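Below: the structure, in structure tokens.
Removed from the display is one protein chain of the complex; every other protein chain stays in position.
Chain IDs A and B follow the sequence of writing; residue 1 opens each chain.
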Amino acid sequence: MADIVLDKVTKRYPDGALAVREVDVEIADGEFIILVGPSGCGKSTTLNMIAGLEDITSGELRIGGERMNDRAPKDRDIAMVFQSYALYPHMTVRENMAFPLRLAKLDKQTVNRKVEEAARILDLTQHLDRRPANLSGGQRQRVAMGRAIVRSPKAFLMDEPLSNLDAKLRVQMRTEVSRLQKNLGTTTVYVTHDQTEAMTLGDRVVVLRGGEVQQVGAPQFLYEHPANLFVAGFIGSPAMNFLPARVEGDRLHTELGELPLTDRVRRLLEQAEAPRDVIMGVRPEHFEDAALVEEHARAGGAVYRGQVDVLESMGSDKYAYFSLGGERASSAQLEELAADAGVTDLPSGGGQLVTRLSAASQAREGERVEVWFDPDQVQLFDPNSGRNLTYQGG
Amino acid sequence: MAVIGGAETPARKAKWALLDVVVVVYALVPVLWIVSLSFKTKGTITDGNFVPREWTLDNYQEIFTTTEFVRALVNSIGIALIATLIAVVLGTMAAYAVARLDFPGKRALIGVSLLIAMFPQVSLVSPLFDIERALGLFDTWPGLILPYITFALPLAIYTLSAFFREIPWELEKAAKMDGATPAQAFLKVIAPLAAPGVFTTAILVFIFAWNDFLFAISLTSTERARTVPAALSFFTGASQFEDPTGTISAAAVVITIPIIVFVLFFQRRIVAGLTSGAVKG
Partner (left out) sequence: MSIVRTPSAAEEARGRTGRKPSAGKRAERRLAWLLCAPAALVMVAVTGYPIAYSVWLSLQRYDLRFPAQREFVGLQNYVIVLSNQYWWQAFWVTVGLTVVTVAVELVLGMALAMIMHRALVGRGLVRTVTLVPYGIVTVVAAFSWRFAWSPNTGYLAETFAQGEAPLTDRFASLAIIALAEVWKTTPFMALLLMAGLALVPDELLRAAAMDGANAWQRFTKVMIPVMKPAILVALLFRTLDAFRIFDNIFVLTGGAQGTSSVSILTYNNLIRGLNLGIGATMSVLIFLAVAVIAFVFIKVFGTAAPGSDREGRR
């Protein structure tokens, strides 16, 4: 076991593409860290550099205090789980898991013991003599995990290990991965595209964008205190609502009406030397059907009245969608997020507001409804740099 | 024309069976004809009958007692095997590089091999004839093996790199992560997976070398290196005036046997090999 330090690690591919730029991350011994970001942001590249499968263009990688830049993958003592599992199709499950041990020239008995133990942990004992082709997706995934854990490496690297599973299995394996990592206590770097995995699995999350680290922190911290528009929009599902807004004195002009700025927010804005035109972000879950909010609580908040466009009932709660007339908030970072989500050309015109209301709400499609929210939960961003103006760093 | 997802009615099955018969007749009649000729007696060989009226093994006996044929058979087998072995080894190395490694000159290599594949072989005959005579390679095994390797290499590189491409790149990374050296990764992971492709390629290359006629008659002049296809055209029969039809047929049947064996046992692989690279991009 060991800590992993990336010190200004940069990767430039031979064709000139800068895939990763000066990434600084310190991963503590035993920590479970998540690399997350949109497609092409350099997650796999970063992981492959830690693994030794890609050269580091500049900067330093240290594992357990030792410089690793020039070590071959096999001399780094780390194991990797691939998205496609990369199981050797010509070997049985047992042979697959034994492969790294045999290469390490362990004697037969030890190999057998270790493989069987790993198989037991992963519930693969009855499949040991089958070929990967005859296994289900979940079983294959477990074999891949097994091959990683048998040799008790210093660290695990996982590149979207669950993305080839169907939704249900993914949830199940997610908890399994989490439990496994806790029991083994091995430093783990886990790459994912999926922000639910990012939120639930890791001790800390590294958000990457265009090869650069945007923010590092505990999942809950990133959720509550995103450093910029990109992180705010990436973390959380459904994504945060972004609306253009204008600061005037101690009030905020928005399409949801005029909001009072609390003292806390005003102070932060002053410190940040905020421009007058800003982007306001509110999470869907910070809304509630005004009818369900008790009278005394309502006083502190703001109310938006609008016609429900679409109502989706999820059982446990309801999502109400409103279309807003005015401009959509625009910023380079928001466009990138939209591109990653695959919504490159939303119907032009106004923006949309997503709100999550409790199941008890009586809201109906096409009817007008009042939704309540707390202005103190609102975050304000600089439209040019994307910086969170209301950021309270930890 | 293709029918889309229709039911397998007896009538449609019968229609397909009929088509099958047409194909079988098409493919086999010339082969059966020469088999038939090879079993005909000297007296009945000119009767023009598709099925022999009298059966005999005389023709086979005759060819195996003449050094002309036996020697040619040895040449054919030896030359084709050696050319196959070398072409497959060199082709595997190059194909691996083409499929897996990034290096300047890759396009040039692919371009050159493509050019050679399209090259009119007769254009090489004149210079090779002269050069080989100057180097003492004319009418020797190496004198044929060299051009065979050359013309087989594009085929080998092409087919093999298609096979290599199908092996997931991540397997090699996984092997590296599991502690394998590049050599171990190749030997324990890539090679076993590539074996079927290599084998298929070997069959195709062998068929190519076995089949060649132009080089065989141009670059040989005696029994020393003459292969069976070339020797066939020089067959005269036991005496000058005897009709060699029977013996030619028997010899032809003998050299057809390996092909039939390959086709029967490795049909799938040969089809896969022939079509692997051809239609993709």
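Keep this in mind: contacts are C-beta pairs under 8 Å (C-beta built on N, C-alpha and C of every residue); 3 or more make two chains touch, one makes a residue touch a chain.
Not measured: the values here are computed from a predicted model.
The set of chain B residues touching the chain not shown comprises 1-5, 8, 12-13, 16-17, 19-20, 23-24, 26-28, 30-31, 33-34, 37, 45-46, 48-50, 90-91, 93-94, 96-107, 109-114, 116, 118-131, 146-147, 149-150, 153-154, 157-158, 161, 165, 169, 207, 210-211, 213-214, 217-218, 228-229, 232-233, 245, 248-249, 252, 255-256, 259-260, 262-264, 267-268, 270-271, 274-275, 277-281.
Everything that follows uses one rule, which is that only the chains that are shown with their structure count from here on.
Residues of chain A that touch chain B in their complex: 14, 48, 51-53, 72-74, 78-80, 82-84, 86, 88-90, 99-100, 103-104, 147, 151, 157. Contact residues on chain B toward chain A in their complex (touch as defined above): 102, 168, 170-171, 173-181, 184, 188-189, 192-193.
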